[in-house]
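Each chain you see keeps its place in the complex, though not every chain is here.
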Amino acid sequence: MKIRNFFDSIMPPRNWHLTVVVTLGIFFGLGFLVFHIGNGTSYLSDNPATCINCHVMTAQYVTWARSSHARVASCNDCHVPHNNIVNTYLFKAQDGLRHSTIFTMRAEPEVIRIKEAGINVVEENCIRCHQHQVFKTKIRHAVTLDERTNNNGRFCWDCHRETPHGRVTSLSSFPYARTPKLGKVMPEWLRKFTEEENKK
Amino acid sequence: GASIIERRTEAELTFQMVKPIAEWEPRNEVWGENFPRQFQSYLNTLDTNFRSKYNGSGTVDMLARYPNLVINWAGYAFARDYTQPRGHYHAIDDIRRTLRTGVPQPATCWTCKSTDVPRMMNKIGVANFYKGKWVDMGPEIVNPIGCQDCHDPKTMDLRIVRPALVEAFQRQGKDITKATQQEMRSLVCAQCHVEYYFKGEGKYLTFPWDKGNDADDVEKYYDSVKHVDFVHALSKTPILKAQHPDYEVYTLGIHGQRGVACADCHMPYKTEGGVKFTNHWIQSPLNNIANSCQICHRESEQTLTQNVYDRQDKCRELANLAEHYLATAHLEAKVAWDNGATDEQMKEVLKLIRAAQWRWDYATAGNGNMFHAPLEVARILGNSIQKSQEARVLLASIFAKLNVPTPVKLPDVSTKEKAQKYLQLNMAQFVKEKNEFLKTVVPEWDKKAAERHQKMKYSNQGGQRNY
């Protein structure tokens, strides 16, 4: 591969260049504190549980956790680019910082909506995994390609509306949803009782 | 910085209790004041109208459906009465009503029927709880299975309150406190939906998983502790009775192995207006395919139902064979004994019958088994068939030695009534005694419980009997 091509392939989209440079600066500098306390470092992890360190993400977490994709795709499998490793981390850093800041400022909307850049990333990722099912010779799904080719604006989840978060995802839609915390698995008396037993 | 930390604390307090729940509160309706959606949906477990090909929410007389069961359990209370389970809200009613509690039972029988159990265990101690008589504990145990059995009243996190599950994990060297949330979504069920036995004089509830949890492993464990549930009234076989190894068999199927939890199918999310919550109507998923199976599978309801039935049909075909040849082996063994067969001659036969019956029972005693792990069920049943038939091959040789002409004449036990009559079970008497008990003893229990509830916090709440 030509060196030129290689660079092209790892560069983030043109309209992000400024953001990326700034992000990198902040990332390695002052921003580290905010990032750390706000659990922004969790952005570098692939463990979905870390995304819901922010309660505003609970709706997405619990819907994902009950979806068919919970077993096969973590948040980052859909929400960050997977075309090359550099892009993956740049995107994570940029998103992490923005979300941490909004969260800290209490500026989050009642219903979070995915942004344009995010949409494209997700769409690419659907295709990345489902290539074979949407590839023409597997006729089952020929429709998808035509829709996308004609550019009439349909994304995978325009049809697959419940995949994976569903249509009901407002902050107040999940009043008592349990998100994973290392809670106590049994009451105190039982813990003591079985501990004693174990000693015997 | 500080505000982020504040905001994280906030995140942990997602819900505000309308009325904080006392640590041992057994009444669902009290919990329900804080969580009306979950409570209302849980009340639906009272429904008895759904019927699928093999299961459903109504009660089904299994002895009438499969009369061979009566023969296979001759000498045990199961030959009197055994039904399909119903929803959780019926648990107290059903254990009071079953003719199986017409014989003396230990208090251990209450363990999986009520939210009063953790309360009492905490109060009098676990071993003391099990030790008592079933009837003596009656006034204390009146609330059916509920919130207390699965939730921490402070945080609403899932938690385990039945010691037997924790102990079984410990003996296997596994740490249940390390369970993930997804695992907890099955482990709360595994407190009850498992094979068990009453260990020793203290009738200590024990899950026999020390050597693993398929039929062969559990048999090895029981053989090693020389456990016998009853001696068969016809064949004199020392029998092992299997009870609903739902969780164990589920772990041997593809859904369990892929990390799909009980709650994914039996308690899927429900959307009501703009709110989503866990549907607590725990029931056959075939009554709610759109929200359970179709989360993961795109096929039509009809196809998915057919998939379930196909698997159940194939397993049932083998179960019918296993059941029939087992009953035949018991009946033939009786003929052999009646004609003077010796212990020595019968030894191998009884060994085979014990092994065959254990396998058949393990495969069929879980009402979901035939879908949860159909191939494993078929494997065990194939082995069961081989063993009961082998017993019959040996019996045929014994008949030759005893000069009994073959084929031997067997009684007509083709219906529940005929089979019970053949076993000389005085069913009319059992039913009479039970009705007496329900009319005289049970109201006493409920009265005492109502008095207790009055003294508890939120005593304005009615008892569960109201639903």
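Letters A and B mark the chains as written, and numbering starts fresh at 1 in each.
Quick note on the criterion: a residue touches a chain if its C-beta (ideal position, glycine included) is under 8 Å from a C-beta of that chain, and two chains touch if they have at least 3 such contacts.
No experiment lies behind these values; they were computed from the predicted model shown.
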Composition of the entire complex, counting every copy that the file contains: A x1, B x2
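Here, only the chains that are shown with their structure count from here on.
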Chain A and chain B, separation of their C-alpha mean positions in angstrom: 40
Contact set on chain A toward chain B in their complex: 33-34, 37-39, 53-55, 58, 62-63, 65-68, 70-71, 100, 103-104, 106, 162, 166, 168, 170, 172-181, 183-187, 189-190, 193-194, 197-198
Residues on chain B engaged by chain A in the complex (per definition of touch): 1, 3-5, 7-8, 10-12, 14-15, 23, 35, 38, 118, 121-122, 126, 152, 155-161, 163, 166-167, 170, 176-177, 179-182, 184, 258-260, 264, 268-269, 271, 274-277, 295-297
